[in-house]
Structures are given as C-alpha cells and as structure tokens.
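All protein chains of the complex are present and in place, except for one that has been dropped.
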Amino acid sequence: MSQPIELPRWIDIGVLPLVNLGMALIVAGIVVAGIGLDPLQVITLLVKGAFGSRAGIGYTLYYATTFIFTGLAVAMAFHGGLFNIGGEGQALIGGLGASLAALAFAQRLPTALMLPLMVLAAAAFGAAWAAVPAALQAWRGSHVVITTIMFNFIASALLGYLVVNVLKEPGNMTPESRSFEPSAHMPGMHEALGWLGLAWPKTPLNLSLLLALAAAVGVGLLLWKTRAGYELRTVGFSPDAAHYAGVRPRRQVMVAMMLSGALAGCVAINELAGVQHRLLMDFVAGAGFTGIAVSLIGRNHPLGIVLASLLFGALYQGGAELAFEIPGFSREMVATLQGLIVLFSGAMATVAAPTLARLYARARRPVAPKPAGVAHG
Amino acid sequence: EPAVIYDMGGKFDKSFNEAAYNGAERWKKESGKAYLDFEIANEAQREQAMRRMADKGANPIIAIGFSQGSTVEKVSKDYPKLSFAIIDSVVKNPNVESIVFKEQEGSFLVGMMAALASKSGKVGFVGGMDIPLIRRFQCGYEQGAKFANPKAEVTSNMTGTTPAAWNDPTRGAELAKAQFAKGVDVIFAAAGGTGIGVYQAAKDGGKLAIGVDSNQNHLQPGTMLTSMVKRVDVAVYSAAKKSNPGVSVLGLKEGGVDYALDKHNEKLVSADMKKKVDAAKADIIAGKIKVADYMADNACKY
Amino acid sequence: MRGINKRFGAVQANKEVTLSVSSGTVHGIVGENGAGKSTLMSILYGFYQADSGSIEIEGQPANITRSKEAIALGIGMVHQHFMLVDPLSALDNIMLGAEPDWRLQAARAEVRAKLETLMHDTGLVVRLDTPVEDLPVGERQRLEILKALYRGARILILDEPTAVLTPQETDQLFVTLRKLRANGTTILLITHKLKEILALCDKVTVMRAGAVVLDCPIAETSLDKLAEAMVGRRVNLGRDGGAAAKPGAPLLEAKHLQWHDALGVIRLADVSLTLRAGEIVGIAGVSGNGQSELLEALSGMLTPHGGELQLGAGHFTPKAWLDPARARALGLAHVPEDRHRVGLVLPFAAWESAILGHQKLGRFAGRFGWMKQSAMQADTVRMMESYDVRPRNPQLRSSKFSGGNQQKLVLAREAIVKPKVLLVGQPTRGVDIGAIEFIHGQLRAMRDAGGAVLVVSSELDEILALSDRVLVMDRGRIAGELPIDDCNEAALGRLMCGASASEQEQ
Partner (left out) sequence: MDEVLIGTLLASTLRVSVPLILCALAATLSERAGVIDLGLEGKMLMAAFAAGAAGATSGSLMLALLAALAVGIALSMLHAYACVSHTGDQVVAGMAITMTAAGLTVVLGIAWFKQGGQTPPLADTVRLAAWFTGAGDALQAVPLLGPALALAFFGHNVMVYLALLAVPGVWWLLYRTRLGLRLRATGENPAMVDAAGLSVKGLRYLALAFNGTLCSLAGAYLVLAQNPSFVPNMTAGRGYMALAAMIFGKWHPVGALWACLLFGFLDAVAIRLQGVTLPGVGTVPVQAIQALPYVLTVVLLAGFIGRARAPAALGVPYVKER
C-alpha cells in the first residue's frame, strides 16, 4: 500500500516524468478547450511560434537562458538537501549588484572587463542574499523555505526603494535606472553571429546563453567531479553519513545556498546586461518560481534542467506568440500550465507510479497478450 | 495595420488605457481594418512586445503611457522605416509622434467643480504613482479649487512610487476613506485602476468623486461629480489614421482635455456651476487664466 | 495469535509466529534487536496489519485492522518509543481519542475523576496537568500505562518498559504490574533484561529473526537457558587457537565518559577503557546499554558531557572533542553499526560510498578540488577484490548490494587505510556465515598487524570468537571485564543481564 514502489530505472527517470508532464498538459488542454479554444490548434501554433522561425527560436532560447539559471539554482540547493524558494529575490538582488557595477564602472571599463565584473557582482549579490537565510537555517534552525519567501518580499521592497529613491534618473518618471553604457551590454546573439559572418535575426537572445550553458556544465562538474560537490551531495542525501564522513553540515548549507543564490543572481546578466540595459524593478517576473518547475521536471540534473528550460522557454515564447495570434489567449495560460506541471511533477509525482508498476508487471508477464503495447503506453 | 501597446493596468482599466482602446476601436470601426494590440504585464515585456509588433510590420506603433518612452526611443531607432507614436512622453526621433496633454487645464476645471460642489470646503486628490505627471494633475486641481473658493482646503495623497500604484483599488479605497474621515467630500482620483476603489468608497460613503482620463461618470452614477477627460482616444484615433511626427501638445483649446457632462452627472452639476466652469474654460483658452504646469519647473507655483 | 507473517519491504519481521497467552498472567517476550517483538505486538494492537495469520481474543476470532478495534477488545499497548504528544498535558494525552465528551473542559473533569481512582487503585501516580515534555521518563512510563488502563485494557502490552527506568522506578513498576495481574489484567512484557523475566513472568517466549524459538513456563527455564536461546544458533566459528595476542602500547584511552540523551536518560554513566596495539577488545552487552553511544563518542560523532580521551597524540575533553575528520587523521577508523543510514549513502554509486570519509585523502585529490575519480574507482575495485564484494561493479548503486556485501564494502573502506585503531559496531549483523568468517579473519589480521580493534556486538559467539579481552556493558557502565580465557556464555550472560554487577553495585 504505502510501501515504496520499485520501478525499473528507465521508467522511473524516463517514463514517469513524461506521464506526469502529460497529465499536466491534459489538464491544461481541458482548460484551453473550456475557454472555447481548440487545444490542437493551440499546440500547433505554440510549437510553430516557439520553433517555427529563427526569431521564434531566438526568443525561446532567450527565455530558456533565464530558466537555466533559476532551475540550476533550485537544483543546487536541492542537492544540498535544501528547498530554495528565494530564487526570485536572489535574482533581484543579483540584478542590483550587476547594475551597480555597470553604473559605477561602465564609463571607464571596456566590455572585456565590464562583463566579467557584472557577472561577479550579480553572483556575489545573489549569494549574499541567499547567505542570510542559509546562516539562519544552519545556526538558528529557522526553516529556509519560510525565510527565503520572506527574503523575496524584502528584496523587492529594498529594490523598490533603491530604484525609486536612489537609482532613478531625476528626469525620468519610470522607476528604472539610467541606461548602462555600451560596454556593459552583453552582445546579442545576432551581433556575435554577425562577427562570424552568420546572419541571425535580432532577438533578445544574447551571449548569456553560453554563460548559462557553462553554468550548467559547471554545476554538473562541481556536483559530480569535485570533492566539494561530493560532500554537498552527501549532506543532501544523508546528513548522518556526512557527519560520519567528517563533513560539516552547516558549512555545506552555506555553500549550497550561496551557490544557489549566485546562480539565481546571474539571471540579471541575461535580462539586464543582455536585454534591458538598465535596472528595472520587475525584471525577474516570476522566473525564480519557474525555476522550481524546471528543476522538478529536469530531475535536478543539469542536462535535464537545460532540456526543461528549453521546454519552458518554448512555452513562454509560444505562449506570447499565441497571445498575439489568438484573441482570448493570454500568456497566463502558460503560467497555469507551469503551476499544473509543478503540481503533477512535484507534489503528485508518485501518484501514477502504482499504475505504471501494474502496467509494467502486466507487460512483463509472458502470458500477457500484448506485452509491448502496454509497456510503451 | 497599426498596433497599440497598452501600459500596465491593461486596456480595461476603465481609465487611461481604456481611452486608448476606445480610440483604436473607433478607428477599426471607421476604417474597417484590424489592428494589433498588446497589454504589458511586466516591465521586462515592453521592448519584446514593441519589437514583435515592428517585426510583424505594424505601422504605426502606438505606445500608451510615459513608461514606454525609453523603449520607443530605443526601438524606433532600429526601425527607421516604421512610424511610432507615444502618448504622455516626448521622444525626439524623426519617426516618432509624441502626444502630450495639458492635464493641468482639465484638472483646473474639475478642481473648480469640486470646490463648488463641496459642502465642507475640503476637497481631496488621490494620485497614482508619485511622478511629476501626476503632480501636474494635482497642481492644476488645487489651483482650480482655490480659484473657485479661495478658502478651499485640498488634501492630497499618492498611492505609491511604483507602477503597482496604478492598479491598487484597495489602497485607493483606503486613501479615500481616510480623506472622507477628515471632512473631505469630493475626491479627484488621477490613479488609473486605483481610482475604481476611490469611486466605490465615495459611493459607499455617500460622497462625490471625480473620474479621470476616460469619461468615468457611468461607473457610479449619482456620486460621480464629473470626469477630467483626456482625449487619449482622439489621440490614438488620429495617430492610427495618419502619423505626423513631432510633438503635439493638446490642451483645452485643442479639445485634448475637458470635463465630462452626461446623463449620469447632470443632476449633480448645477447650472451655476456649469456657467462658472465654462467661463473659466474660455478664459484659459483665451490665456486670461494661466494654469501652472508642474512639469515646467518641478514645482506647483500659481 | 497464529501463523503471523509480516514483511517490511525486504525484511521479514515476523515469520509464522504463533503465540498463546493465558489470561491473568504476565507473559514475557524476549529476543535480540530486530527479532520482531515490537512488530508482533503492534500487529496485535492493530497498528500494523499482518500479511497473514489470525488472532483470537478470549476464544473469539478477532479481526483487528485498526488500533480502534484493538482498544475496543480491551487491548492496550505501551509502545517502546513513547506515543505521547509533548506539549500537551498528561491528562490530555491520556484521554486523546477516548474523550467522553466533545467539550474539552467537561471531558477533562470526567476523565480526571476516573483517573484519581485509577491512580489510587494502581499506584500509578502522574501529575495530570503538567505538559508531558516536563515529565521525567518514569512518570511518562506510568502515564502510558495509565492511558492504556483508562481505556479499559484487560490485555496490556508493555514494550521494553524498563529500558528507560532507574532500578527504583523499575521496582515500583513491577509492584504495579503484580497488582494489575492480581486484578485480572493480562500482561505481555517485552524486555531485554532476562532477570526481569525471571522475577515477574509466568511464561516466556523467545524470538529470534522474526520467529519463535522457545516458548515455556518460567519454572522450566533459567537465565542461562534464556540467554542461550536469545543469543541463538551457535555458529561454528571457534577461536583460531593459535597465536595469542601480544598487547603493546595503549593507542586509545578513554576515561569516565558520560553522556545523556535529550530526555536526560543517562546512556553513558561512566566508561573508561584502554585499547592497546595488537589486541581485539570485545564489548558485550544487551543492546541499548550504551554500546552505540560509546562507539560514537570514541569516533567523534558525538560529544560526551564528561570525561576525556587520549587518541595517539591527541588529547580531548568535551569542550574540544574529537570530530570524525580529526579522528581519521589520527589513524582511527570506524565501521558504524548502521550501514544504511551512516556507513553508506544508499543512492550513491558503490565507489562513491567506498570513499566516504576518505574524500580528502591526498591520493584522491586533484588540483582545484577535483576528485581523482579514476583513483577512487581503482581503489574501490581493489577493495571489492580483496574483500570479495559481489557484484564487483563500482558503478552499481550502494543500495543494490546485499547486506553482507555492503558490510564488506564498509569494512574494506575502513581497513584499506591501515588504521591504528579500528572501531567496529555489529560487524556481522545480517551477514551470512561465509562472510562472517571472512570478516572475522580480516579483523584478526588487523590485530596481528599491530592494530587495536574494538568490537561491539550483540552476538555473544562473535565476541567469544574474536576478542582477546571482553568488556561487558550494562546501563551505561562497564559491568565487568573478563580476559578471554575466563569467558563463557554463562559468565557473560550474567554480567550482561545485570545480575551480578547490579547486585554488587546496589
């Protein structure tokens, strides 16, 4: 009954997530049909919008870049046994760091120095913002889930204050900082490909994508190839074994959360250095929460996260395109789907497991009439 | 085909954006052609939305609201062949039409009406986001109120400092209730969707309220004294019809701003009140009354 | 109870258990840790469901699927791990689930009145209005019994009630239990303390590995017989008659170690011991008498509240106690009792588990914090070969190895660094006979190479087979020390069961 169900590995990491994703899509499809749209048409247009043109692909990858950062952030903390809901706030404060660096130095420094400095600042500020809940969890036992939520609100208030009262240009009515000098702009993919002689339409997609992919590789290497990652995962799986192995759990809590915060902070590079070129108040726009869904679907593995980010990037881009194309379709449909994915792939991840186990068992039985058909079902 | 990009608050804010929407709809009806539109849900979308419109070949692209100023400036440079229009902000690119209003003049008129309708001599102002543009409304309103009744007291509040202030009816209602408790009995809300809360509070408290941007008299018939209409609809309509780059400033004279009188508020506006206000309107147009412009020197001097 | 079977995942906790208890008696149940005693009783109480088997109460077949039904049948259970809600008052704890009125105040008044008489009749006195978290353990124990009696229990199950009690409290409890028996209550008593069985019970059942191995009236048995039945089959693993130990210099010296748990129960009362080069010291004792805590304190996993420790060149006091990393640096290795929770990380690949604790070793460290995985995997393969771990696949998940192979892997890992001091907890728990032999051989080889080995085991045979010197622990103390030549099961059994030692102490 409530005994853990043993499924073959390929079902566990291959089929089950797809089944869960499928259930979320089905429910979303019902909603789409319920508001009078044709789910098939929506899906077709969505895929076309996301992958049908180079511009569409550019946007998809641009959104995916942000989600890779936040997804990795969630996964990093998760491997240390922590649930970081504070990606949103850490990204905001990372944006503050990157912007301060840009506003202070971009006039004087060349791009080659400016961009690394912004990355460092974004990561450092994000890490610092995550360090406080981490320290409170490690030394005072306050639960990181609750404190990171609180820190999201505090971050947004802090940024609001700074942007409105300190960073806003006197003449400007919009709460945003002045524009960064060109040396603080992350080159767009169209420019970069242009240098190589390749044509690419102008989209928000910028070289941050490479940074995100590098971060994914880096996270993978760190977790599975370095001692630090080994110790982190040990704490995440079994604090007792970690203690036995001479690992200090408190230190690992700090390390995991700060790395997580640093990754979230890098969202600012894609959004601010790459696209907006100034500090806005709401540039994260829920990406921190999307990161949770991305990480859940990606099974907390960098490769999975990159793929899941692509999925979400496509949903966002396709959704935006749909909002243009179909009256009555709003981007919130994508937000809804995102919530449903978290529900089915996260909270109800094992609901389908017994059924799958039964189907699998039936399929394996030699007397079963059509074993293969069931196994793939 | 033209494209309209609405600001935060959305095209059904019953106020500023909705006026733009009405203008676009009018164009659609008269021309029989379709137009594209998009509602901004967060800051980061502005540029994407505008570029997407431009990529689709929309022309002209009409951006509603000062917050889109910097985006229009950036994007219009990249698409020199397209024409753009921006409401409430000035962008000095050759392919951009900037349309701004003399809100102070319309506010002056509704300020007068507020002071004339007030029994307590105390009138209120609820602004949206605390920016010079809204201060310009406030300043004109104050001046008008004092013009009609030199002893009038004006209580003013701003809802916030971020764009969230445009769409927070709860706060609007709270601010209105606070002002009513101080004896204010007419409130002018220049706060986008936040105003809905103010009007509801006025209705609940049996006080008067003044709408903004669109004619909002129908929202709470019987307690809406009037509305300071800003003809964003006209601006959008004419921008869609034909774009003429440069800056146009629309005041009372140009019919860009006015106060609203219709079946919903005719009982509230007495003949005497109407006479006085119309006289002032003529004087402003004639230049006999100078209405202070807060944005000219960032101060309310009258 | 007839033919009861219960399986938890891979563990067969009860195998064809049949138990019959006559009413109005005290029936003892003894057995090693994990023998399935608690599981059996929990099935009777409806907390778990048997996979198969039947239960009859007072001649009537009873289908007990929930605790509620057991309670209705007059069965009450005092769980091994107290089932109490800490922040609630004693009174609320007693009536929870059996409140006579939906209004709490009225219910409390009614229950309080009943309890006053019950407390008076049974002598089980509890401060009813104190939150449980402020009650001492003995009082919590009485509270648990009172709870069962309040629900009208005629059959009372007590799961290791004395494990947490002081001798005085135990005596008091026994007075109460005798009184209850006199009033017609049937009592099922689980305990590890054989002396208690002899003192109190009318009949006794011995369980081992989920099955009943002995069932007889108390008059027909003795402490020695019970000890033998409990310790179980005699494995034919005699001492390797040959080389006697030649103990050398002391490598580890612990003095007056003291530790108490969060409840304030003293787990280490005062333990001093010395480990010398070239000897195996065995620690015998019924589990739960401080052996686990001793191992943890010596390996740095737990900081004692009192005492001191000399390990090689390091001297430690509770203020600055040894930590596991430092312990390893000083040449101490530790095979933990719980290989699943502590000794391995089950989701890890075998090679990852095989470097647990050694991740900082120089030969594994690449530049920039890189791990030399090839070196790690090569080491793992070597460990697997020399300790015959099967399957010999360093990439396989740790959880996929059988218990014996997991244990060999842990032992190999700790031995490969050639430690000066090796602490081993339950070296062969759940390990098959071939592996036992092999593991014992390895431990002896380590001694012969000049290492000091401390073995904690609940298997007397193992202690007898391995040790050069045996310490017996009882209630957090060293109850006695015997050189191996003076050891026999009877002597150890008496010390273990608190017979001679506690009598001498009192």
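Think of it as A, B and C in the order they're written, each chain with its own count starting at 1.
In the analysis below, a residue touches a chain if its C-beta (ideal position, glycine included) is under 8 Å from a C-beta of that chain, and two chains touch if they have at least 3 such contacts.
Please read all numbers here as calculations on a predicted model, not as lab measurements.
A.B. asks: Quick one: which shown chains sit in contact with the chain that's not drawn?
C.D. replies: Every shown chain touched by the left-out chain: A, B, C.
A.B. asks: Among A:A241, A:M254, A:L337 or A:L356, which one touches the chain that has been omitted from the display?
C.D. replies: A:L337
A.B. asks: Of A:P116, A:P182 or A:G328, which one is in contact with the hidden chain?
C.D. replies: A:G328
A.B. asks: One chain is left out of this view; which of C:E56, C:D86 or C:D134 touches it in the full complex?
C.D. replies: Spelled out, the listed residue whose C-beta touches the missing chain is C:D86.
A.B. asks: Considering the complete complex, identify which of C:A98, C:V137 or C:L223 is in touch with the unshown chain.
C.D. replies: With C:A98, C:V137 or C:L223 as choices, the missing chain is touched by C:A98.
A.B. asks: For review purposes, identify every residue of chain B that touches the missing chain, sorted by number.
C.D. replies: 10-13, 39, 130, 157-161, 164, 167-171, 173-175, 177-178, 181-182, 193, 196-197, 199-200, 203-204, 219
A.B. asks: Contacts of chain A with the missing chain: which residues?
C.D. replies: 2-3, 31, 34-36, 83, 85, 133, 136, 140-143, 145-147, 149-151, 153-154, 157-158, 160-161, 164-165, 289, 292-293, 296, 328, 330, 332-340, 342-343, 346-351
A.B. asks: Just the residue numbers, please: which parts of chain C touch the chain that's not shown?
C.D. replies: So the residues of chain C touching the unseen chain are 8-9, 45-48, 66-71, 77, 79, 83-88, 92-93, 95-99, 101-105, 107.
Everything that follows uses one rule, which is that only the chains that are shown with their structure count from here on.
A.B. asks: Which word fits the touch map of the chains here: line, ring, star, complete or other?
C.D. replies: Here the contact pattern is a line, an open path with two ends.
A.B. asks: Between chain A and chain B, what is the separation of their C-alpha centroids in Å?
C.D. replies: Taking the mean C-alpha position of each chain, the two centres sit 39 Å apart.
A.B. asks: Round to the nearest whole Å and give the separation of the Cα centres of chain A and chain C.
C.D. replies: 46
A.B. asks: Taking each chain's centre as the mean position of its Cα atoms, how many Å separate chain B from chain C?
C.D. replies: Inter-chain centre distance comes to 78 Å.
A.B. asks: If I count partner chains per residue in chain C, which residues reach a count of at least 2?
C.D. replies: none
A.B. asks: Could you pull out which chain A residues touch chain C in their complex?
C.D. replies: 3-4, 225-228, 230-231, 233-234, 237-238, 240-241, 243-246
A.B. asks: Please output the residues of chain C touching chain A within their complex, sorted ascending.
C.D. replies: Residues 8-9, 299, 301, 323-328, 334, 336, 338, 341-348, 352, 355-357, 359-360, 364-365, 368-371, 373 of chain C touch chain A in their complex.
A.B. asks: Name, in rising order, each residue of chain A that touches chain B in their complex.
C.D. replies: Per the touch definition, chain A meets chain B at residues 55, 59, 160, 164-165, 172-176, 179, 201-202, 204, 271, 275-276, 278, 280-283, 285, 320, 323-324, 331.
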